[in-house]
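For this view, one protein chain was removed and the others were kept in their places.
Letters A, B, C, D and E mark the chains as written, and numbering starts fresh at 1 in each.
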Amino acid sequence: MPRITAYRKAHFNAAHRLFRPDWSGEKNQEVFGKCNNPNFHGHNYEIVVAVTGEINPETGYVIDLGILKQLIRSEIEDAFDHKNLNVEVEEFKTLNPTAENICVLSYQKLRKHLPDSLDLEVTLYETPRNYVRYSGK
Amino acid sequence: MPRITAYRKAHFNAAHRLFRPDWSGEKNQEVFGKCNNPNFHGHNYEIVVAVTGEINPETGYVIDLGILKQLIRSEIEDAFDHKNLNVEVEEFKTLNPTAENICVLSYQKLRKHLPDSLDLEVTLYETPRNYVRYSGK
Amino acid sequence: MPRITAYRKAHFNAAHRLFRPDWSGEKNQEVFGKCNNPNFHGHNYEIVVAVTGEINPETGYVIDLGILKQLIRSEIEDAFDHKNLNVEVEEFKTLNPTAENICVLSYQKLRKHLPDSLDLEVTLYETPRNYVRYSGK
Amino acid sequence: MPRITAYRKAHFNAAHRLFRPDWSGEKNQEVFGKCNNPNFHGHNYEIVVAVTGEINPETGYVIDLGILKQLIRSEIEDAFDHKNLNVEVEEFKTLNPTAENICVLSYQKLRKHLPDSLDLEVTLYETPRNYVRYSGK
Amino acid sequence: MPRITAYRKAHFNAAHRLFRPDWSGEKNQEVFGKCNNPNFHGHNYEIVVAVTGEINPETGYVIDLGILKQLIRSEIEDAFDHKNLNVEVEEFKTLNPTAENICVLSYQKLRKHLPDSLDLEVTLYETPRNYVRYSGK
Partner (left out) sequence: MPRITAYRKAHFNAAHRLFRPDWSGEKNQEVFGKCNNPNFHGHNYEIVVAVTGEINPETGYVIDLGILKQLIRSEIEDAFDHKNLNVEVEEFKTLNPTAENICVLSYQKLRKHLPDSLDLEVTLYETPRNYVRYSGK
């Protein structure tokens, strides 16, 4: 039976720093450049969550986007919005908060709330010109 | 031989209401909330039509986008633009006009005009934050 | 003392019809064309509210945008979102809901909640290509 | 003689915190809410610089936008991009980095490099929904 | 009586070259740089036409945007779209087609079709980051 994908876009504003505590300052600077500023910088992140499945013939929905909106709020916005990712998000205390890692973590946080019949893909915009996409494949 | 996808974006403005005539008012309200307003609300829908195939070595085109533009006009815009989807579109008299169902219907209306050698995918934006994608797979 | 302008953008989705009950169907059709569809059509309206005044030296704000956001919600979104403007908004029962008239009404609804020391300007997008701006001047 | 305005858009990513050191933590929290997070948050700021003057009949330019681009780079981007505004920008050590104050400071930094015959206006986007504009008037 | 502004956005794609025939190649290169390429380059120009006047109490319009759309088509799109501005637009055979000069010419071409009771302002985007605005003042 054919499947359709429903997308919901949200955003959060956060500070971060690219950096590995097990590397020297020189190596962090060489690899991460200005993104390694120890005083942090920040972004208006945009996140697009895509859920794929069969259309429910009762409702005409793949998923109620109002429910998806709430799930993004509780799992992503409440955790990341107006936060310092390195300092205040448990997972990023030991994981470099690159766009890739933020995207994978967002995928993992959402995945566990969705039934197996639904596929998930997460796109994370760090800026309008730099973004990443992950679907667990 | 490698394939390429050509995209054409169009739009239409329409009124709609999410609602099942076989459900009670309470159930419609519970499932569809404010989208169930019996007086209708509306959207500036954006549609992106993607056609995939081999490049024609004569023209350098997958498909003449001028022809695709006309096809979108006759099949989608003429049918949906400045219309009340529930009241004036035959198919939605018995089908709930969710973004999913509008997208699938748009796919079906376009699919029959395209040769089998071309794949089709339709993305329908109900708002910049809510959208769906269908490719018949 | 120099003045600065703070802007807050919001949106609402609504159905409407351009039409004058005191005109014949022919005249309504001639003047308003497809916008006169008696079954209604709709839009994703975007509204940008601009407030101009001196920066409060205490806070560094012209106006707390969180307060402006709430004011837009209570005066504009609660009144217009997911509504049929002609049928459900008192003022448009006797006033044609053109972008111009929606913009002026939005201005009037917001103006009375703002002190005289602040100037107000409202921009209303009916579509990304058609929009209007009003500042009471 | 008629005047024309030329606009140049640029951007920078920065961390900041809204906060007054002379206020208690409670008062900072009450007035600035989540923007007062002591660990900082951040934004992709967009800045639009508008310069108004007569068209130079020799070149057909108001101002060479390549020169304006360099001026924005040296005065704004070099000072703010990938920085913590509170910690690393001298002016914001004693001035709350609200959008309003960042906009006025940007205006002042650019104004002194432009001849009196040119008017200047600066628009600063903190997010696509929150922005401010200043022209020294 | 208060006035309101109605905006209509359109676009055209054109080739151009910045260049003065009375200057040496060296001087053209020095002043206009890569924009002086003798083989031309091009842009997707966006134009926003703003018309200000009193709301017609009969229609609720400042100006019928359908009429404005047609005027932009006949005066601007038909003249500039898919054209080489330097070679095919009479006025630019002796006038450097900078964004400023395209904007002023567009203003002049539209101005003569509008009654004196309406103010006109034209914004011309050469790129999303470089644009100009002219209102005859």
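To be clear about the criterion, a residue touches a chain if its C-beta (ideal position, glycine included) is under 8 Å from a C-beta of that chain, and two chains touch if they have at least 3 such contacts.
Please read all numbers here as calculations on a predicted model, not as lab measurements.
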| item | value |
| --- | --- |
| Neighbouring displayed chains - absent chain, whole complex | A, B, E |
| Of E:Ala14, E:Val31, E:Val49 or E:Val132, the one touching the omitted chain in the full complex | E:Ala14 |
| Chain A, residues in touch with the chain not shown (by the definition above) | 18, 20, 31-33, 95-101, 103-104, 128-134, 136-137 |
| Hidden partner chain, residues of chain B it touches | 2-10, 50, 55, 58-62, 64-66 |
| For chain E, residues in touch with the removed chain | 11, 13-16, 34-35, 37, 39-44, 81-84, 87-88, 127-128 |
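Simple rule for what comes next: only the chains that are shown with their structure count from here on.
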| item | value |
| --- | --- |
| Contact distance in steps, from chain C to chain E | 1 |
| Superposition of chain D upon chain E: rotation angle, C-alpha, nearest 5 degrees | 120 |
| Repeated interface matching C-E, over half of the contact pairs identical, chosen among B-C, D-E or A-D | D-E |
| Chain of greatest Cα-centre distance to chain C | A |
| Relative to chain E, chain with the most remote C-alpha centre | A |
| Whole-Å gap separating chain B and chain D, where each centre is the average of the chain's CA atoms | 42 |
| Computed distance of Cα centres, chain C from chain A, in Å | 34 |
| Shared interface positions of chain C, touching two or more other chains | 128 |
